[in-house]
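One structure is given below, represented as structure tokens, and several questions about it will come after.
Every protein chain but one is kept in place in this view of the complex.
Chain nomenclature is as follows: A and B, assigned in order of appearance, with residue numbering initiated at 1 for each chain independently.
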Amino acid sequence: MAHYVLVHGAWHTGTELGPTAALIRAEGHQVYTPTIRGNRPGDSKTTGLAEAIESIVEYLDENNAKDVILVGHSYGGMVITGVADRGAHRLRRLVYWNAFVPNNGESLLDMGAPGSVDIMEAFAAERNDGSIELPFPFWREAMINDADIETAKRTYNMLNPHPMKTFGDKISLSQNPAEMAIAKSYINCTEDTAMPHSHPWHPRLSEKLGLFRLIQVPGSHELCFSNPVKLAQAIMDAGRD
Amino acid sequence: MAHYVLVHGAWHTGTELGPTAALIRAEGHQVYTPTIRGNRPGDSKTTGLAEAIESIVEYLDENNAKDVILVGHSYGGMVITGVADRGAHRLRRLVYWNAFVPNNGESLLDMGAPGSVDIMEAFAAERNDGSIELPFPFWREAMINDADIETAKRTYNMLNPHPMKTFGDKISLSQNPAEMAIAKSYINCTEDTAMPHSHPWHPRLSEKLGLFRLIQVPGSHELCFSNPVKLAQAIMDAGRD
Partner (left out) sequence: MAHYVLVHGAWHTGTELGPTAALIRAEGHQVYTPTIRGNRPGDSKTTGLAEAIESIVEYLDENNAKDVILVGHSYGGMVITGVADRGAHRLRRLVYWNAFVPNNGESLLDMGAPGSVDIMEAFAAERNDGSIELPFPFWREAMINDADIETAKRTYNMLNPHPMKTFGDKISLSQNPAEMAIAKSYINCTEDTAMPHSHPWHPRLSEKLGLFRLIQVPGSHELCFSNPVKLAQAIMDAGRD
């Protein structure tokens, strides 16, 4: 039995990873799906990256977690990298799933595609409360391109406004991921165009891990909604020893 | 029920898309497979790009087509882009299938791989009537690499000499595809080496669409022959809302 902690991406909470978690549990593993500070109902939308990371460190401490396979999706890659830097003693392996891989001093926006900072800031300006929402056409075409329109609409309604500060804050690490001794995997969904393929997740960001295990699976950025069965299998293939 | 118009590529006619169309119809949709001027029996082999585009504009007008999902394969991407610029009121979505995506003033040959102009002109010189044919080894190895030899030979015999002028003519557009308001999808067959992978269809050409939906499917440039079932599904995944 392995111990999985699944850390969601921006605009999500842990709840949306429920179906995936259930499938991994059915194979005999323990699975936790915490929600990062800033994405919980009532959380301040001025939450920054350090607080976000701290909330998952606290979660692992409170549960006295050991031997954890820590999985991070998208923005969750920022979070698990920060957690690994502070709580390596609780971890067995890091699994990045179409996730950002920061070196010390980098922000999520530093790793975006050319022009993405302007786009994100324009989205954020529409709300003017520190949070950012995605317009539906971008969600439907670029993030959940492998689902039908009903699934795209239903899941869009589950999203929560994301604290923009977590995207701009530069992470503080004592060592870069490539230097971390822990085992690492990268799951790449091959039709994920949340990051344009001319400026892709893999290998551009994955190779910042140094030695890592690559798992690829067909699907969009939101495989948790479009195909939890394939995602659960990919997580287990990435997470095993 | 959706309304599909499938626009073939160079050397083909609409007839070869028959098996794919039948599979889409079986799911309850309307499907048309016109043949572009220049590829119809008896057409002049000095046909140019503007005439080719005009023939599909006329086809939509004659059928008083509405709400069309307009699919273009390879060279057909030149044609559907021109049609979209002139007849957007008849269209619901553009679907490019391993297709050229021209900006205003570009020709198909402008988007070819380095050296491809020379190769195409050498092929054309062998016929000396304005048309171009492909040598069988290129067809078999680079265009229908996923089929057996019998399928490769049988389908080679269906091809018609293609008017070279349609490759060299520069398209005239009032706006580039990225600026067009219509929804867009790109189907990428992942083993398509008609365009070398160092100079690929996707993302090099697909990203000229601006926001678009990516659908990928295993197969060669000629999936209409090697696997119409997978192609039909990809077209429906690309064409739905």
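By definition in this document, contacts are C-beta pairs under 8 Å (C-beta built on N, C-alpha and C of every residue); 3 or more make two chains touch, one makes a residue touch a chain.
Since the model is a prediction, treat every value here as computed from it, not as a measurement.
Trainee: Kindly state which of the options B:D118, B:E141 or B:D241 is in contact with the chain not pictured.
Mentor: Checking the options B:D118, B:E141 or B:D241, the one contacting the hidden chain is B:E141.
Trainee: Of the residues A:Q175, A:S198 or A:Q216, I need the one that contacts the missing chain.
Mentor: Once the missing chain is taken into account, the touching residue is A:Q216.
Trainee: Please pick, from B:N104, B:T190 or B:Q233, the residue that touches the omitted chain in the full complex.
Mentor: Residue touching the absent chain, from the options given: B:T190.
Trainee: For subunit A, which residues reach the chain that was dropped from this view?
Mentor: 183, 202-204, 206-207, 211-216, 237, 240-241
Trainee: Extract the touching residues of subunit B with respect to the undisplayed chain.
Mentor: 137-138, 140-142, 145-146, 148-149, 190-191, 193, 196-198, 218
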